[in-house]
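Shown here: the complex without one of its protein chains, the others still in place.
Chains: A, B, C and D, in written order; residue numbering restarts at 1 for each.
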Amino acid sequence: MLLPALPFAASFPLTAHDLTCVRGDHRVFSGVSFSLKSGQALHVTGQNGAGKTSLLRLLAGLIAPEHGTIHWQDGETVAQAPERALYIGHLDGLKPSLTAQENLNFWASFLGQGSVQPLPSDPFVVTPLLSRAVRVLSAGQKRRVSLSRLLPSSAWLWLLDEPTTALDAMSQTILWQLVQAHCARGGAVVVSSHGACPLAHAMTLDLSVPLAMAEAT
Amino acid sequence: MLLPALPFAASFPLTAHDLTCVRGDHRVFSGVSFSLKSGQALHVTGQNGAGKTSLLRLLAGLIAPEHGTIHWQDGETVAQAPERALYIGHLDGLKPSLTAQENLNFWASFLGQGSVQPLPSDPFVVTPLLSRAVRVLSAGQKRRVSLSRLLPSSAWLWLLDEPTTALDAMSQTILWQLVQAHCARGGAVVVSSHGACPLAHAMTLDLSVPLAMAEAT
Amino acid sequence: MVVIGQTLKRVAQPSHFMQISGRWLPWISALAVGLLAVGVYFSLFASPADYQQGESVRIMYVHVPSAWMGLFVYALVAALGGIGLIGGHPLAFAAARAAAPIGAVFTALCLITGALWGKPMWGAWWVWDARLTSMLLLLFLYFGVIVLNDAFDTVRRGEKAAAVLALVGCINLPIIKFSVDWWNTLHQPSSVMKLGGPSIDGSMLVPLLLMALAFKLGFFALWLMRTRTLVLAAKTRAAQGRMDVSSVPILEDAQ
Amino acid sequence: MIGISALLRRDLRLALRDGIGPWTVLGFFVIAVAVFPLGIGPEPQLLARIAPGIIWAMALLSALLSFDSVFEADYRDGSLDLLLSGRTPPELLVLTKALAHWLTTGVPLVCLAPVLAVLLHLPAEAMVTLVMSLLLGTPILSLLGIVGAAISLGARHGTVLLAIMVLPLAAPVLIFGSGAVEMTMTGLASDASLLILGGVSLGAVVVCPIAAAAALRQAVE
Partner (left out) sequence: MIGISALLRRDLRLALRDGIGPWTVLGFFVIAVAVFPLGIGPEPQLLARIAPGIIWAMALLSALLSFDSVFEADYRDGSLDLLLSGRTPPELLVLTKALAHWLTTGVPLVCLAPVLAVLLHLPAEAMVTLVMSLLLGTPILSLLGIVGAAISLGARHGTVLLAIMVLPLAAPVLIFGSGAVEMTMTGLASDASLLILGGVSLGAVVVCPIAAAAALRQAVE
């Protein structure tokens, strides 16, 4: 399944340097550095509480690092140019009382990608679900709807926090293919998961290891 | 890790006969029949929307079958004796503003198992989390807390809906060991998951297959 | 000016602060207690009853100073909050946090004594005139600041939020102060702190000022104690080792 | 039983911690009562005459404010499933919920009412009637609200349903309650109204839990 070409010629290599993350009043990780170039994928692992979600939220510019820097090649910080990254986390950001269609349309037009009817392509087979209220969807169906936000997105960096949660085998394969395709078109991906990551070319960042370095793999 | 013996000598073999489930206004599955004896485990699979969660909710007596019957050997229906089964679903039923300890205590005493301090045993290593508000726990930490409700429970039948969600590799192994132990002490388990189920002796019920029969495996 | 700035900066180092405040605290406390004793004596025995208000005028010696303190402390809290937000100095937040509850007590004291005074004077415990109402609102603002301070999991966030509220709430202060001039209120206008000198008899002015001074010193003593406690609390939280020291802002001295 | 008391304790703790509950009611109550004089002006006798209305209106509002959270939260985070699949009969659950709601909204209101009455210059002799009427009336509000909350749970237009269902039912309570106080103020006997209130709340204690429990079972479907 093919994705439309990314709207920009240039890519935005990202550099994270010596990140320290503090949640609440306690330190989660420190000394994390890595850089991401066009086409690369970073697989974040680590036991529960290691800081995977925290790292992704840092990259999305949702929380600020206690210490250290994250910036694009052109000098902008993630907080300044958040639209270059698309974050899909544990929570799906779908309104139960709206239909899948309404939800997707809203996000598409809010993230400035125009309406999504009809879906450009429908790898996750959500078309049959579109007319139903999200409240009545099954866990995996919800997940598939929220993942469908990736398709119209023009973000260069995908931030996926345990994206395979609740997905059936079939949809999981599709997801990984999609990620491949995104890398292939010059995008980059940071994905956290507990299982092994089927992406051949992915670098691994294990946050359980103190002072982890992405280069470590 | 050993579980306390179940409080009752007798076990309650369960028989589900020709179940039809309708959610909202459309039929999810029909003709599902199986029976569970002491020590047995049933692994429910099927693509998203196949009806795994629905089946578990039927067994928990939370929804009524459109057609067909579920009852214990002694003739009681699940709706009449819900305390024989413990349902742990997609949602964790933990209060964000209460600490893990407070949450566990509440469920222990509500489900009539007395307070759980100290925890009888702590396979999921939640002790360090007990004093923290659930709000600030990571996805997997939350999951581990909610799974800890299994330990003090005296329910004969465990109903686990994708229990490995958000768990790290380590905790997943522990979970499966726990399930083994429960079967070993004469309990029974119905578990839904998308991955393969490591339980050697488990029967499989694939809801994608129309008119699925547990005996099919 | 510069010199003062420098000294302030030095004092503001948590370590210095602990030393210096430790040294001054006993003296201030002693002085406060002493003055309070004298003030109480004057206001209860060594001052005349009012020719129309009778003995009930003595309420004034509590009412007025506590009112002044209520306003003063709020301004202080807001100022410290501002410093904290701009300069990001942890000690400022701690000081603001320490001051708020004391100010709330003074405000409550003013309201209560006022109500007690109102019954004989106006025949009602409470009237909805501008000053009384605005003072009641000040109490609410205090509550807001206090609750907000520890409403969050992250200490710093609570302090920031509280600072914002304190600053915004400042508009209430002039309203309270000048309500008596802007609207025609039951409450009497200013007779001490006004242009052209106080219009109140010396025999009453003296004990009033004595009490005012005693209240102020008393406040400073309590304020220092509470601030010190907060600093120490932060230290212990760090010592418990659940987090590492660098994440406890109050412990790192601003260079 | 132990289950029920555990639930009650949890709900009370949650109410205290998350603020929907005593604090909110207190806050709203004081605020509302401060708001009306600000708007209407300070004349004591005028305030006194609308005092019962204001206080009762506030009672209803602060109750309304906290209804949608009664089951909503438990439904959203999955607690409700577990609560219903426990040993405890749903009717008892609902009754406990209603009790918790009343303890955290009704009771603080009853305790606070006299203070506010003073602030609004309500004549002393009417005070007793006010407290009595609130004491007898607020349980009805809680019970009605619980039914509304249960019915509107998970339904489209949930809150809308809630408002539309509870208001018409609650309005009479309001009218009787404030009416009783005003009668006392005008020197009439208010026993009749109070008796009616008492009777209605007894009826509600019996009927509402059954209705609400039925609605709940539907909701978790």
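Everything below uses one rule, namely that a contact is a pair of C-beta atoms (placed from the backbone, for glycine too) under 8 Å apart; a residue touches a chain by one contact, two chains touch by 3 or more.
Just so we're clear, the structure is a prediction, and the values are computed from it rather than from any experiment.
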One chain isn't shown here. Among A:L6, A:L62, A:V125 or A:A181, which residue touches it? A:L62
Contacting the left-out chain: of A:L14, A:L94, A:V126 or A:C197, that is A:L94
Touch with the missing chain holds, among C:L137, C:L205 or C:M225, for C:L137
What subunit A residues would touch the chain not displayed? 57, 60-64, 82-83, 85-87, 89-98, 102, 105-107, 109-112
Residues on subunit D facing the left-out chain by the touch rule are 17-20, 23-24, 26-28, 31-32, 34-36, 38-41, 46, 49-53, 56-57, 60-61, 64-65, 68, 76, 156-160, 163-164, 167, 171, 174-175, 178-179, 182
Extract the touching residues of subunit C with respect to the undisplayed chain. 133, 137-138, 140-141, 143-144, 147-148, 151-152, 154, 157-158, 160-161, 164-165, 168-169, 171-172, 175
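Everything below uses one rule, namely that only the chains that are shown with their structure count from here on.
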More C-beta pairs touching across which pair, A-C or B-D? B-D
Mind checking the centre-to-centre distance between subunit A and subunit D? Centres are C-alpha means, answer in whole Å. 45
Scan subunit B for residues touching two or more other chains and write them down. 23, 90, 136
